[in-house]
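A single protein chain has been omitted from the complex, and every remaining protein chain is retained in its original position.
Entry: subunit A
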Amino acid sequence: MSAVVVQMLCVAGLLGSVVLAIVLNRSRMATAIIYGATLAASAIALTGAVHWLLGDTASASDLTLPIGLPWLGSHFRLDPLASFFLIVVNLGGAAASLYGLGYGHHEPAPHRVLPFFPAFLAGMNLVVLADDAFSYLLCWEFMSLVSWALVMAHHREAGNTKDGYVYLVMASFGTLALLLAFGLLAGPAGDYGFAAIRAAQHRPYVATLVLILMLLGAGSKSGLVPLHVWLPLAHPAAPSHVSALMSGVMTKVAIYGFIRVVFDLLGPPSWPASVVILILGGITAVMGILYAMMERDLKRLLAYSTIENVGVIFAGLGLALAFQANGLKLLAALAFTAALFHVLNHSFFKSLLFFGAGAVLTATGERDMDKLGGLIHRMPFTSFAVLVGCVATSALPPFNGFVSEWLMFQAVLQSPELPQWALKITVPAVGALLALAAALAAACFVKAYGVTFLGRPRSLAAETAEEVDRYALSAMFVLAALCLLAGILPGVVIDALSPITRQILGGRMPIQINEPWLSIAPIAEGRSSYNGLLVMVFITISASSAVVFIHRFASRALRRGPAWGCGFSDPNPAAQYSGGSFAQPIRRVFGTLVFRARDHVEMPAPGDIRPARLRIELHDLIWERMYEPIAGVVGFSADKLNRLQFLTIRRYLSLVFATLVTLLLVLAIWS
């Protein structure tokens, strides 16, 4: 049985679970059965994809089904790029299913989630497997619609219908852009197979248009600024394990689409495109994390942080494109590997963090960080796993986030090799933006973790929280372990990615597994190398020797007492630093420029018993300047056109007649 057939059978299994979920409907066993089935299917698909990527990737595996367009059929294909993204999708899917086994029992209306969950996974798998434009778009739209249904699962909660609406509009817009892109790619001959598109010659203006359309289509789905607006609305609205999939996995499927078209189908790249992608990526990274810094809703914060990571990935892709356009294959492979490594890393830690947010939501019913706090005492295991996720996402060694960031910086450092002036100036500036984003990410996750899990509980719910079930915990710990493993054994991951760079770019990085002590040396050992394993060993040894020394020679006495409050210990936990106050210095530094942030203080006169109030004014300039005018124009013209609904039959007929005559005139003049 060929590899692609195994994958398609897993997809069939997932679609079967959809039917099963509909049949079981509100039965009590449904949750366990469906998540168990999706877990099994994802695990099999994952094993198949890993096995195929590590084994024989010399020849891609094809499958044609007699459905779809009559003259075309449906083509599916497993090649190294697809298999990597299948790993990302199914790993996320398996983890989310495992999490769902426990989390699903807290779902108030499981029948609104259960049928859509396996369908969503199947949709994402099919997008990655599709090998012709028709199947691709069909699966893409299926994925979007099913995820919309999942966003609307809790449609009675305030605001969710609006979030779902914005998502639907943006998703349709994205699909439209993709549709036009594939239309241009297929050309007048209309050959929709990817193999034919790849073989065809595309004219420069077609290539430029396709690139712009892909940035709009895939960019809106993955959350590229300024098309990111739906993401912080829709991702948090869904149940938490679905949020994890949407944020950690679905954005990656969009990035897959971008890579497939721009790197694979479009033919040889031109360097100006890479400048655009680099700048968009850098701006997205910094804007995303600044939005996250200002946020007090835990899940929205995580969604904004996804935008940052997508920016980092796009910056890496832009760099790869720049090197590729100049024929520097080894360096292109380095930048591309950095981007793919970050894709993998982000799917690990973002899923983990959303699971953590879900655990907090289950335990306390709160997403507002300023009503949480002190959970490290009540939920020790969750808080430990989330801490690992926070460290990993802040790009700190020895975890995985650092490795991809490090590779990215190494790629940036190679850019003096590029001949074009525009690139010579853009690349270091984008490197600086990435460095800024990384530093802000650390600040942001100190805030997220510190306010949610540390300190004193700010509400009764946080004070009486209970640890979550063991399925949810094991899902989190598996991902935490993967974060560590990918961080200390980066060479293995880089080597596993090499078939992809060879397929897409025609070059690869040097084999890493032969480096001594499992180090990685992306270009040459003299230039730069890193060894996560040894860094971890050194930190462990020096920390434990310090502990041993202290416990041997120092006083071991310990006394508990009240915290020092400078002579006045305020018993009210609301007097602690909150998310807003923690972000205040950064809001003062960046916010005045980016968000027009203003702090308004209402100080009542002496003797007045009204409380003093601090109001923070923040503007989302992208929403206000870009989307509100568009919405205004749409609303205005809809209002004006509304008149057409109330015409008499005579007027309707004359309208139709006039239109017909005009069209015929146009046609006559045209030809």
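Here is the rule we use: a contact is a pair of C-beta atoms (placed from the backbone, for glycine too) under 8 Å apart; a residue touches a chain by one contact, two chains touch by 3 or more; residues count from 1.
Convention: contacts and distances are computed from a predicted model.
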Notebook entry, point to check: Between "NADH-quinone oxidoreductase subunit H", "Circularly permuted type 2 ATP-grasp protein", "Protein lplB" or "Branched-chain amino acid ABC transporter permease", which matches the UniProt record of the unshown chain?
Noted result: "NADH-quinone oxidoreductase subunit H"
Checklist line | Contact partner of the left-out chain, one of A:M1, A:A554 or A:A638 | finding: A:A554
Checklist line | Residue of A:L69, A:A442 or A:I622 touching the missing chain in the full complex | finding: A:A442
Notebook entry, point to check: Thinking of the whole complex, not just what is shown, which of A:L24, A:I313, A:V391 or A:C483 touches the missing chain?
Noted result: A:V391
Margin query: Can you say which of A:H155, A:K329 or A:R456 touches the chain missing from this structure?
Written below: A:R456
Next item on the list: Would you write out the residues of subunit A that touch the absent chain, in ascending order?
Entry: 373-374, 376-377, 380, 387, 391, 394-397, 402, 405-406, 409-410, 412-413, 415-416, 424-425, 427-429, 431-432, 435-436, 438-440, 442-443, 445-447, 449-451, 454-456, 519, 521, 525-531, 534-535, 538-540, 542-543, 546-547, 550, 553-555, 557-566, 570, 573, 575-577, 581-586, 588-589
